[in-house]
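== chain A ==
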Amino acid sequence: MIESILFIVLALLALASAVVAVISKNLVTSIISAGLVSLLASLLYLLMSAPDVAMTEAAIGSSLATIIFFYVLNRIRAKEDSRD
Partner candidate 1 sequence: MNIGSIAMGAGFLLVLIGLWGILTRTHIIQIIVSFSVVDTGVHLIMVAAGYMHQRTAPIISEGLAASDAPSLVVDPLPQALVLTAIVIGLGVTALMLAFALRIHEKNDTLEIKNIERLRW
Partner candidate 2 sequence: MRNWVIVVILLLGTWLLLSADVLMSTTSVAGSIAAGVVVSTAVALLFAGRKMLYKNIRLTPKALVYLLFYPLVFLKALLIANLDVARRVLSPSLPINPAIVEVKTNLISPLGRLVLANSITLTPGTLTVDIQGDSLYIHWIDAVSTDVQSATEKIVRGFETYLEVIYG
């Protein structure tokens, strides 16, 4: 019972932040929202008794992917700054 409630609320939050990630005009917001989708999805994996997948998703999907995105954004911004 409690698991169903947790699961439904977390799934709804994940869907909402996926919508934000897709429609947002701001790139930083959209990347953070994608990280939040990964984070909530890893909580869902945990409730579906897959702790190994949850650990990997938290480490890779939520942290490492965000770091790579920001690394690339930083490269692009540095290039645009030097061009101006």
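On how the list was made: all candidates are chains of the complex that A comes from, given by their letters.
Here is the rule we use: a contact is a pair of C-beta atoms (placed from the backbone, for glycine too) under 8 Å apart; a residue touches a chain by one contact, two chains touch by 3 or more; residues count from 1.
Quick caveat: nothing in here was measured; it's all calculated off a predicted structure.
Participant: For chain A in this complex, identify the touching candidate from 1 or 2.
Facilitator: Candidate 1 is the one in contact with chain A.
Participant: Quick one: in the complex, what on chain A touches candidate 1?
Facilitator: Interface residues on the chain A side: 3-4, 7-8, 11, 14-15, 18-19, 21-23, 27, 30-31, 34, 37-38, 41, 44-45, 47-53, 56-57, 60-61, 64-65, 68-69, 72-73, 75-76, 79, 83.
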